[in-house]
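One protein chain is absent from this view; the other protein chains keep their places.
Coming up: chain A.
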Amino acid sequence: MSRMKFYCDDNRCIECFACSVACAEAHELPTGISRRKVITLFDGIEGKEVSTSIACMHCTDAPCEQVCPVDCFYIREDGIVLHDKEKCIGCGYCLYACPFGAPQFPRDGAFGAKGAMDKCTMCAGGPLETNSEKERHLYGQNRIAEGRVPMCAAVCSTNALLVGDAESVSTIYRKRVAGRGKGA
């Protein structure tokens, strides 16, 4: 089985924040948590400005999974990296290991203690029963189980945000690069 990947085509991203907002709305995320974030480099510099949308990249050999002291991560056969919030102790180690700054922590404990880690699930829920009330509450919608694409990609008006198995994502991207007639 091929692995699921995200790709954001920065030639197309128009910095509209739709992905980020739609994600937060769909999963009813607490304030302060954004699983997907739009980032702009060289803001306002003509010809150089470039935007892209970042979330958990569902790494192959995910570093977060390697460092977790309670071993609460599990990587699905299709490559989606998920974790068990009921096991997580909010130690923050996954954040130190992650190259993309994806893991985030709601402050729900006493004295500002970090709560269970939250990150993008590629809309694939968690270890609980698919589409159960509890799964939805802890991890948000499980759109993958329903055969739908993740929310962020669904709302991307320029189709900058691609998601799917690595093969087809790179096929689409190669076509685009060829069409533009210039390098990636």
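In the analysis below, contacts are C-beta pairs under 8 Å (C-beta built on N, C-alpha and C of every residue); 3 or more make two chains touch, one makes a residue touch a chain; residues count from 1.
One rule holds in what follows: contacts and distances are computed from a predicted model.
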Name per UniProt, for the chain absent here [options: "Amidohydrolase", "Extracellular solute-binding protein", "Formate dehydrogenase, cytochrome B subunit" or "Multiple sugar transport system permease protein"]: "Formate dehydrogenase, cytochrome B subunit"
Hidden-chain contact residue, picked from the options A:Leu29, A:Ile89 or A:Val177: A:Ile89
Residue in contact with the excluded chain [from A:Gln66, A:Thr158 or A:Thr171]: A:Gln66
Touch with the omitted chain, as defined above, among A:Gly47, A:Gly112 or A:Gly181: A:Gly112
For chain A, the residues touching the chain missing from this view: 34, 37, 39, 41, 54, 63, 66-67, 69-72, 84, 86-93, 95-101, 104-105, 107, 109-114
